[in-house]
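Reading through the structure tokens given below for one structure.
The complex appears here minus one protein chain, its other protein chains still in place.
== chain A ==
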Amino acid sequence: MGQIEWAMWANEQALASGLILITGGIVATAGQFTQWYLGAYSIAAGVLVCLLEYPRGKRTKGSTMERCGQKYLTRVVKLFGPLTRNYYIRAFLHLGLAVPAGFLLATILGTACLAIASGIYLLAAIRGEQWSPIEPKPKERPQIGGTIKQPPSNPPPRPPAEARKKPSEEAAGIPTGGPQENPMPVNDEVV
């Protein structure tokens, strides 16, 4: 259990809690329960939690599966800098958001779930984890002519492939040499 990244689980738990808060809030508001205004609060808190937690953070080891369409929210969450990067802040934010919903029965489950998520985030923060955005890799522009190692230095007709130097057998295939034996030393541009 030593290697586990607790923040990943905290993120799933918090996202689920957000959805539960929204559901409980809708039930209380639509049913016009006593103190239904807490239900309205719970919907707002749930939406905030969902928006914050939807973009998954990057794992420290290995590749991370992105959630569908999360890159737009990643940009927004990234803007807040240390406020969203630091898990201590997230832990206390979730705890704070959870408390008012605890006074209404319909949302008490959401409170409990969000409180648990807050606890897991606290554990993640103590272990030094932080949120880093998943950035798309910059597309590598294909360099025109980048694969041409060395243009032929002799005019045609040039000797065919068999006359080329055989590469060494044990190399995994780093190509060596130019197209033919040259009387003058020619520099090899190895990619």
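Everything that follows uses one rule, which is that a contact is a pair of C-beta atoms (placed from the backbone, for glycine too) under 8 Å apart; a residue touches a chain by one contact, two chains touch by 3 or more; residues count from 1.
Operating definition for what follows: contacts and distances are computed from a predicted model.
**Q** According to UniProt, what is the chain that's been left out of this complex called? Choose from "FAD-dependent oxidoreductase domain-containing protein 2", "Lissencephaly-1 homolog", "Guanine nucleotide-binding protein subunit gamma" or "NADPH oxidase 2".
**A** "NADPH oxidase 2"
**Q** Which is it among A:L48, A:I89, A:I116 or A:I134 that touches the chain not included here?
**A** A:I116
**Q** Even though one chain is hidden, which residues of chain A still touch it in the full complex?
**A** Residue positions of chain A that touch the missing chain: 1-5, 8-9, 12-13, 16, 20, 23-24, 27-28, 31, 33-34, 56, 59, 65, 103-106, 108-109, 112-113, 116, 147, 166-167, 171-175, 191.
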